[in-house]
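Apart from one protein chain that is not included, each protein chain of the complex appears where it belongs.
In order of appearance the chains are A, B and C, and numbering begins at 1 in each one.
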Amino acid sequence: MTRRLRYGMVGGGEGAFIGAVHRHAMALDHRYAFTAGALSSTPERAVRSAEALGLLSDRGYETWEAMLEGELQRPAGERIDLVVIVTPNHVHYPVAKAFAEAGIHVVSDKPLVHTGAQAAELERIVRERGIVFAVTYNYTGYPLVKEMRRLVREGRIGAVRKVVVGYHQGWLATKLEDQGAKQAEWRTDPARSGAAGAMGDIGSHAENLVSTVTGLELEALCADLTTFVPGRRLDDDGNLLLRFEGGAKGVMMASQVEIGHENDLVLQVYGETGSLRWHQENPNELWVAALDEPVALLRRANPYLGPEAAAVTRIPSGHPEGYLEAFANVYGEIAAAIHRHGDGADIGGDYPTVSDGARGVRFIETTLASAASDAKWTPFPSAGH
Amino acid sequence: MTRRLRYGMVGGGEGAFIGAVHRHAMALDHRYAFTAGALSSTPERAVRSAEALGLLSDRGYETWEAMLEGELQRPAGERIDLVVIVTPNHVHYPVAKAFAEAGIHVVSDKPLVHTGAQAAELERIVRERGIVFAVTYNYTGYPLVKEMRRLVREGRIGAVRKVVVGYHQGWLATKLEDQGAKQAEWRTDPARSGAAGAMGDIGSHAENLVSTVTGLELEALCADLTTFVPGRRLDDDGNLLLRFEGGAKGVMMASQVEIGHENDLVLQVYGETGSLRWHQENPNELWVAALDEPVALLRRANPYLGPEAAAVTRIPSGHPEGYLEAFANVYGEIAAAIHRHGDGADIGGDYPTVSDGARGVRFIETTLASAASDAKWTPFPSAGH
Amino acid sequence: MTRRLRYGMVGGGEGAFIGAVHRHAMALDHRYAFTAGALSSTPERAVRSAEALGLLSDRGYETWEAMLEGELQRPAGERIDLVVIVTPNHVHYPVAKAFAEAGIHVVSDKPLVHTGAQAAELERIVRERGIVFAVTYNYTGYPLVKEMRRLVREGRIGAVRKVVVGYHQGWLATKLEDQGAKQAEWRTDPARSGAAGAMGDIGSHAENLVSTVTGLELEALCADLTTFVPGRRLDDDGNLLLRFEGGAKGVMMASQVEIGHENDLVLQVYGETGSLRWHQENPNELWVAALDEPVALLRRANPYLGPEAAAVTRIPSGHPEGYLEAFANVYGEIAAAIHRHGDGADIGGDYPTVSDGARGVRFIETTLASAASDAKWTPFPSAGH
Partner (left out) sequence: MTRRLRYGMVGGGEGAFIGAVHRHAMALDHRYAFTAGALSSTPERAVRSAEALGLLSDRGYETWEAMLEGELQRPAGERIDLVVIVTPNHVHYPVAKAFAEAGIHVVSDKPLVHTGAQAAELERIVRERGIVFAVTYNYTGYPLVKEMRRLVREGRIGAVRKVVVGYHQGWLATKLEDQGAKQAEWRTDPARSGAAGAMGDIGSHAENLVSTVTGLELEALCADLTTFVPGRRLDDDGNLLLRFEGGAKGVMMASQVEIGHENDLVLQVYGETGSLRWHQENPNELWVAALDEPVALLRRANPYLGPEAAAVTRIPSGHPEGYLEAFANVYGEIAAAIHRHGDGADIGGDYPTVSDGARGVRFIETTLASAASDAKWTPFPSAGH
């Protein structure tokens, strides 16, 4: 029985959505203890939220700065092991930077930060301090996403020719941000969300999923972004043509105005000898096609799957696992890495790192540049550029 | 922030399946603390399991009798609030009886006990002691099952004419119990599983689902049970015709030898003006048909659903919830009832009670009687008979 | 280029449904010429229908008796080769008997006749006259139904343990027969439809499909028939438990009051090592499961299918074929048999014969007997009894 890791959360108080998801996911496998929090940007609300969520009164801080200071004053055996940042995007950078510099492990929601320069700075700090820094691209935690990755990497569909990824939502098809919907408000506000709307919020997930599963590296892209809802300040729909190093091609669609879709993330990978299809809303199935054979329908928790998928399966086949379980899988890997850090061992693992987050930020920047350009192809900058 | 309830678990140690599911589900919403356990029928293994799962050393008991005695000696503020029984079926009765008589709340897995007489005895004790006694018919915890119930009860499909329920599994299509599979061993052993095989294990879920959703009361049934796998001692397949009070009809299929099915529980309810269909393996969707209208596809976490479904929804639509979440929903209602008990309030609630469990036992007994009878219809005994 | 066969149709005029389906299906492959007709029971309407459908004026008869007489007076090279009977059920017998006795090939819609005695009489005549006599159990014409049959017969799923067949419709959920719907009127009228309602109309298809695919022979059955719509005179819903020779079991559901279903015929066959599932409303797919393997999704017109399915495939995979094509496949086999008859060769073939029709009549009779009986099992009479 390994020790439960103590975490402090920034954001995630009253009216928030994703903070509760993180807490549920962290609770699932008994690896974490919710120990401290600066749960709102309004001090009063932060304290009230901490109380409501059962934090001890001296661990419910008014601000994240206070939390950092307060925790650092505690003895190592009581101090939080990690900070979990679930604020609107614009707060990610200062919080991540401060805690990372203090040597506290960091888990940040995506997109990591607003600019490539910020991301590079975080990468530098993480490298220097040797901490665990994870970005919650949670969809990579699904067992069958791990199976897709295995099948691609083991050559089961041959060299990849083409990738089609779609992230289809419809919840922003009307001007919800004017109707008091907090989630819509900050996501459509450039000051809090960053320069990208749908592309930052969900396009970044699509990019990460493609990259994680295929290992392909983007060479160039061609983006057409649109703001369909009148008066909205950020894109709510984006369509991209993709070119990968080595000749593979791709199509990405990310939209928040496609009525009828809820959280419809679909990945299709086509290779020289086969293809794969996976759909987040029905995550326990994976379609595998091979030349001249019937399509095979792989399901979670069966013996024909690889060890990566098996390792993150809690319950038998036919008992559906979902979003929280996938999220918890990412947190499981993070916990293992933090424990290895404590043991002085390698902190690498099967979780999205600060470098994945930095690549995501470059993706958003390149997409915006392409959208503003008359040139068909905008090159994708490699890491460190 | 309400206090976390302390629970002691009987069963659920090394090699068990459902115990871990209960623990995951109880962890999800932070309502329970895993405090004590008699986790195996082998004392040594019980203690080893307790240690592995992080129980304090004086709360990892060798036997359930020791746990009962040990906990009763503790002050009320430390003692477990409830016992969770996740053993093979034959152990349910003595444990449930002993803890209930001691005034400790009980959660028991299904089927409740082996005989109707045992069930009636438990009902009597529960009535006398006024405790919360829940049976984990977990499928009733799905939001869209609650929505089905609401739609039926509110008359949205008119008077119910017919119910078709199928619980299709294939994992026992071969003689797995001879290959060291612990789950298969006890489920096919009359001494531990009871006189019914598939009908007890999954038919009982089907019965409960029909009863919960429709409120119909069985009048008579006609059962054909089969043991397809040579050498097996209990039924592995059962098909039933059902007659309900008031004239509705039904078909139930419960099988563990239908290769290709995993945990395929499907409920269809046909009324005079519409119909409903729900499928456990894709639990976030509900088909609703009405006369002369297109079929409507309802999905979890949308504003058009009723309050019961909304109340047990954690995350937005399109982010799939699954089996654990549904299980946790049942535990959420149980926790609320126990807290109400503490407050001296009504302990009724939206969870399956000892009476549901007793009805399930009568269902199994009647099914076995019908299977042995040449008469077409075997009457279904009402409660108290 | 083989000669087109000349057919005369009885029934199928104004207001009819299935007659036009037969004509479409016969037209599809250019094997038949629509030459004569007695298209309605009302002489005036019969003649008017013939004219509207382009028959020559001397081939549009007022009655089927006139058609039989008129055609027999023509020289062999002009006379109709076959009669196609698409009337309400009660007319099948006299027409089939008269034409068969005259040595004219017969195609009759199902159910063949009202009584087992009538069916046995037709079998006798057919045997004596050596003609082709087909019953249009059209669902057997689907390529993937033929593939199912091949897979079962070749042992790909091992010995069959269980069959589940459902024929789900909802169009008679209200009393449509009182609203001027001709199809509903005669189907719910015992004088025209026979003693069975849904069981005769669609249960008979289900029986034939099971028999064709599996080759299993019924040993006994247990039926529960219901008339849900008040005032209706025949069953509109039936549920059966089935026992086959050799120990296989089955469940059949046939309903015309299940709102939301249109023509939802589903067959599932479970064997010792695998299973199959096919769905008439999506007829170009076949699910094949095998122990411990992913489910395989077979699709029409692919090289991995057997020769029977390939032989009745007109267009490439992905270009959906449907109901008419399947119907036409049955007619293709009938045409081939009639041509073989002309050549003095064996008239057997892959089409449903008078014996299939007779077995269907016995099935209906046995089902009705079971429904009226208190005994659980009613034996199924073998042919000739």
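Following the convention adopted for this analysis, a residue touches a chain if its C-beta (ideal position, glycine included) is under 8 Å from a C-beta of that chain, and two chains touch if they have at least 3 such contacts.
A quick note: this is a predicted structure, and the numbers were derived from the prediction, not measured.
Enquirer: Which listed residue (A:129, A:150, A:249 or A:341) would be found touching the missing chain in the intact complex?
Expert: Residue touching the absent chain, from the options given: A:249.
Enquirer: Which of C:280, C:329, C:353 or C:370 sits in contact with the chain that's absent?
Expert: Of these options, the touching residue for the absent chain is C:280.
Enquirer: If the hidden chain were put back, which of C:155, C:190 or C:322 would touch it?
Expert: In the full complex, the listed residue that touches the missing chain is C:322.
Enquirer: Tell me which of B:58, B:178 or B:292 is the one touching the absent chain.
Expert: B:292
Enquirer: If the missing chain were put back, which residues of chain B would it touch?
Expert: 288, 292-299, 302-304
Enquirer: Spell out, residue by residue, where the missing chain touches chain A.
Expert: Where chain A meets the chain not shown: residues 157, 161-162, 164, 170, 173-174, 222, 224, 226, 228, 237, 239, 241, 243, 249, 251, 253, 255, 257-261, 268, 270-275, 277, 287, 289-291, 295, 373-377.
Enquirer: Spell out, residue by residue, where the missing chain touches chain C.
Expert: For chain C, the residues touching the absent chain are 1, 17, 20-21, 23-24, 27-30, 51-54, 169, 171, 261-264, 280-284, 299, 314-325.
Quick note on the criterion: only the chains that are shown with their structure count from here on.
Enquirer: Compute the centre of every chain as the mean of its C-alpha atoms, then state which one is farthest from the centre of chain B.
Expert: For chain B, the chain whose C-alpha mean is farthest off is C.
Enquirer: Just the number, please: Cα centre separation of chain A and chain C in whole Å.
Expert: Centre-to-centre distance between chain A and chain C: 56 Å.
Enquirer: Which whole number of Å gives the spacing of the CA centres of chain B and chain C?
Expert: 44
Enquirer: If you average the CA atoms of chain A and of chain B, how far apart do the two points sit, in angstrom?
Expert: 35
Enquirer: Can you list the residues of chain C that touch 2 or more other chains?
Expert: Answer for chain C, listing residues that touch two or more other chains: 295.
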